[in-house]
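Comments concern the structure below.
All protein chains but one are shown at their positions in the complex.
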Amino acid sequence: MHIPDGFLDARTALAGGALAAAGLGLALRGARRTLPDRRVPLVGVAAAFIFAAQMLNFPVAGGTSGHLIGATLAAVLVGPTAAVVVMSSVLILQALLFADGGLTALGANIFNMAVVAPLVGYAAYRGVSRLWGGDLRARLTGAAFGAWCSTVAASVACAGQLGASGTVAWDVVFPAMTGIHMVIGVGEALITTLVVAAVAGARPELLDDRTTGAGRVGDRTMVGYGALVALGLAVFVAPFASTWPDGLEMVAERLGFAERASESPAASSPLADYAVAGIASPAASTAVAGASGTVVAFVLAYGLARLLVPRGARGPIPRAGGAHGSAPRPV
Amino acid sequence: MHHGLSDPYQPGSSPVHRLAPAVKLAAASGFVFAVVLLPRGTWPAYAAAALALVAAAAASRVPLRRLGARLLVVEPFALGVAGLSLLQRGGVVVFLALLAKSTLCLASIVLLGATTRFSDILQTLARLRVPSLLVTTLALLYRYLYVLVEEMGRMHRARRSRTFVRGRWFAWRSSATVIGHLFLRTSERAERIYAAMCARGWKT
Partner (left out) sequence: MREGVEDVDALEIRHLAYRYADGTEALRDVSFSVAEGDRVGLIGPNGAGKSTLLWHLNGLLPDHPAREAAVRVFGTPVAEPHLPAIRAQVGLLFQDPDDQLFCPTVWEDVAFGPQQLGRQGPELSARVRDALQRVGLAGFEDRHPSRLSHGEKRRVCLAGLLACEARILALDEPSSGLDPRGRRELVGLLKTLPVTQIIATHDLELVVEVCPRVVVLDGGVVVAEGPTVQILNDEALMLAHGLERPHILRHRHPH
């Protein structure tokens, strides 16, 4: 989803840059407040880890293969604040060193993949795992659902940016991007969950909120991040609401959906092609289609978690040893 | 995704190489911004920009082959979007402008990378008062990305050499386990790096 230079006009690029600066700035400030010195190197090598993980091929069909994006994975493993820094660093390095993703588009890319993606993914992960008891199966469900939501949310923002720049017509890019990423999101969810399960299998205490630092992210901070994500999505997507037939009604629904973007971003996608047959109003039918997609994603997420954590293997995540964690080992 | 992990820096002592990293970063960024600001379809302006770039590339004395290789790789995402851009009124102009602009900007970044060490760019960012956590993260990312990619490659090959079961699900599970174990090792390495930083008196 790396947008190259020239695909966004100046206005959109600037908006992307401002939103990225705000999101990254918030995360850096939060990290300065809550990240203990001991975890600073982890943020750096975690970035290298995500970069390396993104390189692994996951065969799909024929000769094609998929790759992990890793935003939700990062948020689960190192906490949402660090994940924003991790993903931003990966994108910055990719843009400067490997010319992967444009320089003017860096702001938009960071907003999509380093702010929206990890935060949406984390919000879903945290919400689901807390609602379901916080044990491993709940976390895996949350991770799977979160990864799917984060992919779709990022693609929504990306589509909005491309549409706003006039690069691609809105009613082409939106269904195309969101549709494809709803499928890609399944792969992302699968890989993310399998990785989290592997980590939990060996060192479950690493997922404990106190270890990852996520425990220090208060609910108010989450609301703050959520507002930024919603603002961004509104900036890039809401202008297109007026192109829909049901004008005002749609705008209201859009903004309403935009605020709850962290819960079910797909619900706001006007996938006309995927509209449920038999429902007259396009707005309502796309809303139903989007909602159905989200529900299906959730059910699949739960199914995967059940597959990985069979009955009888449930139990709380163990706490990391001691108030300060265990001492480092020389070897 | 990532086409060759080789560091783009080509050592040299041309006038371009010897320019201060901050100057080169500013020039490349400025060029990219200027190109993006050019209205769609102003072909003479695009041509002028291309000429400027070719002149800079010549001054850098970096073999064109090295510069050109990265330009030839096509990102599927970019290709897809470019294709979709044709599906609108005036789409052909949009498509060609996309191609021209993105190629010009890409070339500019490639030239920057070929003539400027990334560690120098990092030092420039630090001098520009970019927050230290971000600079440290970028530095550690740059330092350890090859280490972790290699580690992952080793673990992956070891797994594959012990795998006799075919099938996508198994392959996915296996690769995901490799990534999971890589995280565990990364986590432990991070602790030792922290210890090494403290051992040499790291002050935050």
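A and B are the chain letters, set down in written order, and residue numbers restart from 1 in every chain.
As a working rule, contacts are C-beta pairs under 8 Å (C-beta built on N, C-alpha and C of every residue); 3 or more make two chains touch, one makes a residue touch a chain.
Being a predicted model, the structure only gives us computed values, none of them experimental.
Considering the full assembly, B:200 is the residue among B:89, B:162 or B:200 that touches the omitted chain.
When the missing chain is restored to the complex, the residue among B:57, B:125 or B:139 that touches it is B:139.
Residue-level contact of chain B with the missing chain is found at 7, 117-119, 122, 139-140, 142-144, 146-147, 189, 192-193, 195-203. In the full complex, chain A touches the omitted chain through residues 41, 321-322, 324, 326-331.
Please note the rule applied: only the chains that are shown with their structure count from here on.
Chain contact summary for the complex, chain A toward chain B: residues 1-10, 13, 24, 28, 31-32, 35, 37-49, 51-60, 67-68, 77, 85-86, 88-90, 92-100, 102-104, 162, 166-169, 172-173, 176, 190-191, 194-199, 201-203, 206, 328-330. Of all the residues in chain B, the ones that touch chain A in their complex are 1-3, 5, 7-8, 28-29, 32-33, 35-37, 70, 75, 77-78, 81, 84-85, 87-88, 94, 97-98, 100-102, 104-106, 109-110, 112-113, 118, 121, 131, 133-134, 136-145, 147-149, 151-152, 156, 168, 171-173, 175-184, 186-195, 197, 204.
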